[in-house]
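For this view, one protein chain was removed and the others were kept in their places.
Chain naming follows the written order as A and B, and within any one chain the residues start at number 1.
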Amino acid sequence: MTDLLGLEHVDVGFATEDGRVSAVSDVSLSVSEGEIFGLVGESGCGKTTLAMALMGLLPATAHVAGSVRFQGLELLDLPPEELRKLRGDRISMIFQDPMTSLDPTFPVGEQVAETITAHRDVNDARARERALGLLGEVGIPEPERRFGDAPHRLSGGMRQRIVIATALANEPALVLADEPTTALDVTIQAQVLDLLRDLRTRLQTTIVLITHDLGVVAQICDRVGVMYAGQLVEVAPVAEIFRSPRHPYTQALLAALPTQQQVPGSLRVIPGRVPNLADPPPGCRFSTRCPYVMDVCATVPPLAHETDEHLIACWLSEATKQAGRPDHATAGGAA
Amino acid sequence: MSPRARYVVRRLLLAIPVIVAMSIFVFLMIHLVPGDPVQTMLGFRATPENVSTVRAQLGLDRPLLAQYLTWAGGLLHGNFGQDFISHTPVSTLLAQRLPVTIELTLLSMTLAVAVGVPLGVRAAARPGAVRQATEGFVVAGIAITDFWLGIMLVLLFAGIWQVLPPSGYVPFLKDPVANLRYLILPVLALAFGEAAYILRTTRGAMEEVLGTQYILFLRAKGIAERRIVYRHALRNAAPPIVTVIGIQFGVLLGGAIVIESLFALPGVGRLIVTSIQQRNYVVVQGGVLVVAVLFILVTLATDLVVGWLDPRTEEGAAT
Partner (left out) sequence: MSVAVTTSGAAPRTVWRRGILASRKGRWGFGILTGLALIAIFAPLLAPHDPNAIDATRILAKPSFAYPFGSDALGRDVLSRVIYAYRVSLAVAVGSTLLAFLVGVPLGLYAGYHGGWVDTAIMRPIDMVLALPAMLLAVALIAIIGPGSNISALAIAVIYMPILARVVRSSTLVVVSQTYIEAARARGTRSRRIITRHVLPNAIGPAIVQATILMGFALQIEAALSFLGLGAQPPTSSLGVMLADGRDVLTQAPWVEVFPGLAIAITVLAFNFFGDGLRSRLDPAGVTE
């Protein structure tokens, strides 16, 4: 399987009144074609920022370093106009809140059609045809009637489908879905996830699913990457992650999930607070809350292959210790 | 009836009580004058006979309600009373003066919008050099008093360079070129401040819209920035911009009083002012009422346009 997307040492910082905020720190990972990759972490861990950096949608105050290779192209070097042409065409993004993702004054069908005309040389009638087809594909009943509706006439679930329809209009190779189901009811959630899964099956679309919901991850992801405070701490196939999480943060995250065996009234929480990204702790950013913290944790642990498919960035791991030795080149992630 | 039509009708009906209340206020004006209005009108030389004659003429000796109803009835027939000095029907005076004020307002607002909106959009969409320049313009436009600017313009163009007349007026139909020559300076004086205000409103509304999620999503879809700004952002930013334009239009209709006086333009504003100085209350009443009603109608029209622009109003969401 070929690598569709490869990140190397991606770093994103923002210039703010309070100094430089390091939102993403030295993240390297790769995603294969046709894979559904889950990017997990709590709010503020940098996963959305990372996705926005890929798309080139960060504000001017952001500074992005590193390398992002997509289908052989170096995205961070592309001039803005070239990047724009990729967006909506070969890479699409789905935002979290369907209630605010659509232009309130524009008919929903038109919003789908304009994605098509922006990137393909077709006339309006053809675009409309295709848009209608897409509305049907994402499960909008009576697409003809709904085409001219303004967004406020549609429910949240419907709007999210419109958003998905626009994202898929030009059959992108990569879809970045940022919390696509968080704002929706559970039943609608399931339908949306089915849609995404169907996409991958039919069109070999690669999906990066950003979420903080481990349940969603369990349902549809192939592999999972775990982020904490801007750092990528663990990457593994989904079954592995649930069965044997290696990184202390991942372990704590999974332990915090309420289970049936638990004594009522006891919730396992992770003590401590998320670090201030304007002044992050040196080295591993989880070190301030980690039950196994050691002195060496003040140096950033490199991400290394514990097994062929399981990567971890923690000084507890032999692989990391190996990779951290001076005679090794800085470890990057490989699939 | 469709929800939208219902909305329109409802707004129209709401305007009626406002107009009626306005007419009551205007009607009461003459009665609120301290002392005897007729005495004041006629001045010192009035004899008691004159006073009672005029009072009877104006119907001021009848009960208040009867007076109001007669007056209101007269209004509906187009009878605004008579200028007691020249005995010209007030409606004639108004018919002569209104077009002047309207032309002044129309030209000024058109210029202000033509300058203010595009600059405001540009300043919001492309912060940088444009924004700095517009910032200065906005500050100057808001701080500088319009009639002072008018006087300065007169100093420059009529006093020093002598290329334009300092005051006066010729109807458009009689001599379009001269008409415009007389109007350039007053229009510039008014438009400067209005353009600054409209620019600021446009810039603010656009900035707010450009920060929304749906604009971000449009960028994520790879839509060209130009299209985003003009077909999406502007459409969404339009309501407050149009509202301000509408209100300012109404304000100019009634508020260009000073400019009209300054440039000796025979408009309604100037009529009202001179009538006040002459204690010509009947004319003042007519003038104020007409301008007030126009203002209410313009505000109403603006509301309707804004409602039409935003599809959400159908549901009765917007007031």
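Everything that follows uses one rule, which is that contacts are C-beta pairs under 8 Å (C-beta built on N, C-alpha and C of every residue); 3 or more make two chains touch, one makes a residue touch a chain.
Everything numeric here is computed off the predicted structure, so don't read it as measured data.
Colleague: Can you list the shown chains that the omitted chain is in contact with?
Modeller: B
Colleague: Looking at the full complex, which residue from B:117, B:238 or B:292 touches the chain that isn't shown here?
Modeller: Counting the whole complex, the residue in contact with the absent chain is B:292.
Colleague: Among B:60, B:151, B:164 or B:301, which one touches the chain that has been omitted from the display?
Modeller: B:151
Colleague: Name every residue on subunit B in touch with the hidden partner chain.
Modeller: Listed in rising order, the touching residues are 18, 21-22, 26, 29, 32-34, 139-140, 142-145, 147-148, 151-152, 154-155, 159-160, 250-251, 253-255, 257-258, 261-262, 272-273, 276-277, 281, 284, 288, 291-292, 295-296, 299.
Criterion: only the chains that are shown with their structure count from here on.
Colleague: Calculate how many whole Å lie between the centre of subunit A and the centre of subunit B, each centre taken as the average of the chain's C-alpha atoms.
Modeller: 54
Colleague: Inside the complex, what are the residues of subunit A that reach subunit B?
Modeller: Of all residues in subunit A, those touching subunit B are 55, 57, 84-89, 92-93, 95, 97, 100-106, 114-115, 118-119, 150, 152, 163, 166-167.
Colleague: Could you please specify the touching residues of subunit B with respect to subunit A in the complex?
Modeller: For subunit B paired with subunit A, touching residues are 212-225, 227, 232, 235-236, 309-312, 315.
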